[in-house]
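Note that one protein chain is taken out, while the other chains of the complex remain in position.
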Amino acid sequence: MGDHGESAALLAGLSGALTASGHRLMARVYYADTDFSGVVYHARYLEFLERGRSDYLRLTGVHHTELADGKHGEKIVWVVRRMEIDFRSPARIDDILTVDTRTQEISGARIFMAQQLKRGEEVLVEAKVEAAIIGENGRPRRFPREWVAAFMPKSPTSAG
Amino acid sequence: MGDHGESAALLAGLSGALTASGHRLMARVYYADTDFSGVVYHARYLEFLERGRSDYLRLTGVHHTELADGKHGEKIVWVVRRMEIDFRSPARIDDILTVDTRTQEISGARIFMAQQLKRGEEVLVEAKVEAAIIGENGRPRRFPREWVAAFMPKSPTSAG
Amino acid sequence: MGDHGESAALLAGLSGALTASGHRLMARVYYADTDFSGVVYHARYLEFLERGRSDYLRLTGVHHTELADGKHGEKIVWVVRRMEIDFRSPARIDDILTVDTRTQEISGARIFMAQQLKRGEEVLVEAKVEAAIIGENGRPRRFPREWVAAFMPKSPTSAG
Partner (left out) sequence: MGDHGESAALLAGLSGALTASGHRLMARVYYADTDFSGVVYHARYLEFLERGRSDYLRLTGVHHTELADGKHGEKIVWVVRRMEIDFRSPARIDDILTVDTRTQEISGARIFMAQQLKRGEEVLVEAKVEAAIIGENGRPRRFPREWVAAFMPKSPTSAG
């Protein structure tokens, strides 16, 4: 194993892509995501949402490891402050989910994101996420100005 | 191994207990619940909350296996429809969490529950959960009258 | 959102690819996979391994949903019977892991697979997995002849 061309193809969608309104990632539902009711366990949807947010950060140049390594003067971690989640319709094993993430607002030390999990065009889960970055003292930090620019969509768009 | 008296002690708090306002369970934070930021991963709090709701059902006489086995005329599963979650303060490894659950309202085919995760008296996570029961056709079912009685607190209480 | 060309790129590596010796998938490490020690939680490696096996099945034409739907005469599920796992070196957040899976042997109702999780060329986790398929009565079933052909590597190769 180990053909490099092959690896390039395998890596293609791994971090998703920036879109006009934010970020899009596609991800598969596996055994591990389901529960005995036959569909995805409700808390596992939050992991798909986290992947979308993490890859959105990644593609805008913000890496968790760099944050934790103190590149910004001190160790910084992201924390989720609040979520509102509507579980509209269940995802099932083998499904391919689209994770759409966009920033709604950045206000001082808080960022508000809107996320959707979709199967094709059908919205399965919709979430509003309020997050913050905190420093070593556990206190929220203001978002650096360049991040605000990176996370805010270029133009007002309606779709999620 | 296998002393029965010993086992009784080990089983003591396993399903929590019914309280004046609902249900209380205590649970430990393990490695599996944490993430690299050093505290509990946000989606894992939802598992603690699920344990509280499941054991609340259990102690009121509603068992997931019986529901799934069709004791009520058809296979029934619980589904979470919506959650609002405030992550106020992080839980850490080795912490003992208190999971308090109470029913706020039952309305036709929907139940609204309020839950708190606490460490001692400190509220770490607060959640509002809207759930429903659905039958084999995927449609919501009304809650049986005896369940409404079982889930609604005996008296109006203020604490969570 | 919703450009179709874009979606094609995002889907590219989603199920990995069949290789000369078996199957290869690439996957990212997220917050959810880590624990407070700073690296991936040991049980989460098993989820990456499951993804590799599930996608290997998928690309050879075996779908969990079809199995469960009774396409083969009755409901069939895969069960893991035994695992030997060497956790050699830790994976970290943001890492891209390669999941290599190959079949070592199929013997009646059992399949033996060898799997590796790698970061670049470094082997982080090595696993031997014995699995079986069971029918509705809970008893193991022999693997259909066409599956044996699909799962066994075309030629004897040494690499994992």
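Details
Letters A, B and C mark the chains in the order given here, with residues in each chain numbered from 1 onward.
Simple rule for what comes next: a contact is a pair of C-beta atoms (placed from the backbone, for glycine too) under 8 Å apart; a residue touches a chain by one contact, two chains touch by 3 or more.
Just so you know, these numbers come straight off a predicted model, no measurement behind them.
When the omitted chain is restored, the residue from C:83, C:96 or C:109 that touches it is C:83. Among the residues A:39, A:62 or A:129, only A:39 touches the chain that is left out of the figure. Take chain C: the residues that touch the chain left off the picture are 36-38, 42-44, 46-47, 50, 64, 68, 77-87, 90.
Of the residues in chain B, those that touch the hidden partner chain are 1-2, 6-7, 9-17, 19-21, 24-28, 30-32, 47, 50-51, 54-55, 58, 63-65, 68, 92-94, 96, 98, 100, 121, 159-160. One chain of the complex is left out; on chain A, the residues touching it are 31-32, 34-39, 41, 43, 92-93.
The rule is short, and it goes like this: only the chains that are shown with their structure count from here on.
Put simply, the chain closest to the centre of the protein, by Cα centroids, is A.
Rounded to a multiple of 5, the C-alpha superposition of chain A onto chain B involves a rotation of 180 degrees. Separating the CA-averaged centres of chain A and chain C is a span of 25 Å. Work out the mean CA point of chain A and of chain B, and you get 27 Å between them. Chain B and chain C, compared by their mean Cα positions, are separated by 33 Å. Across the assembly, chain C contributes residues 31-32, 92-93 that each touch 2 or more other chains.
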